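Left out: one protein chain. Kept in place: all the others.
Right, chain A next:
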Amino acid sequence: MHPAPSVIFFTTFSGLGFGLLFFLGLGYPSVTGWTAFAFFVIAYLMAVGGLMASTFHLGRPERALKAFTQWRSSWLSREAWCAVGALVLMGLYGLGLVFFDARWTALGLLGALLSMATVFTTSMIYTQLKTIPRWNMKLTPLKFLSLSLAGGALLAGQVSVALVLLVIAGLVQLYTWVEGDKALKASGTDMATATGLGGIGAVRAFEPPHTGTNYLLKEFVHVIGRKHSQKLRIIALGLMTVAPVTLLALPFSHVLGVLAIISHITGVLTARWLFFAEAEHVVGLYYGKR
């Protein structure tokens, strides 16, 4: 898959933003007034900024509101509803904390739940695709949720919880890579089933349908980045889990905390780039590629 910057930024930052909103909704940290204001601004910049970034990959962004209509069948539509629901409820909850020094607990809990529901629906957009075996497994939503929670705990300054969640997210990511590497083969889809010609003999792509490239090849057959995938995996895991855990384990200081956050975000961005770049869409098989 083509690793489009808009989608990488969207999934990374909205995941972090809604992760932070989840902890704020639960009352960790238990802040009010201007401190609460600062936390909410960070969460909204990330969550809303991420959602805005996602509209950049639309061919017709001016019609984006129509995406709210098909919640019965479409995960993308469900994501839109959850995101708006979470942002509205958490906005009201934040209003109470910042301006009225009031904690409307039920509202916060509901907002926290919807924040995680948003991350889950985002992950289901990718998980539902049978055409991309690497994404089409239960580990995908687990990975998105564990990363969002770990990043949220880190941003919320919940050091002891963040330590545990970062390790869990790292392990889930590692396991996803191990399982993902076997996924295309396990799916049973290959050039033989794609062309139906496997019964005759070994199938080889002889000539593509056109001399130039096309939308399908640009969007679905991205092979450039895979060359360095092992190195990038080590870098991603080091930055998103190992480095922040080490920094948090040291005696706490705000400088180390900020460094841990920057390291984590860079690591997640790298892992998310790999998530797209490494994903093989079965349509590539028609071109003799993967």
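Throughout what follows, a contact is a pair of C-beta atoms (placed from the backbone, for glycine too) under 8 Å apart; a residue touches a chain by one contact, two chains touch by 3 or more; residues count from 1.
Going forward, contacts and distances are computed from a predicted model.
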Among "Alpha-D-ribose 1-methylphosphonate 5-phosphate C-P lyase", "NADH-quinone oxidoreductase subunit I", "4Fe-4S dicluster domain-containing protein" or "ABC transporter permease subunit", UniProt's protein name for the complex chain that is not shown is "4Fe-4S dicluster domain-containing protein"
Only one of A:Tyr93, A:Phe120 or A:Phe220 touches the unshown chain, namely A:Phe220
Note that chain A touches the absent chain at residues 1, 57-61, 63-64, 66-70, 72-77, 80, 125, 128-132, 187-189, 191, 193-197, 199-210, 212-216, 218-220, 281-283, 286-287
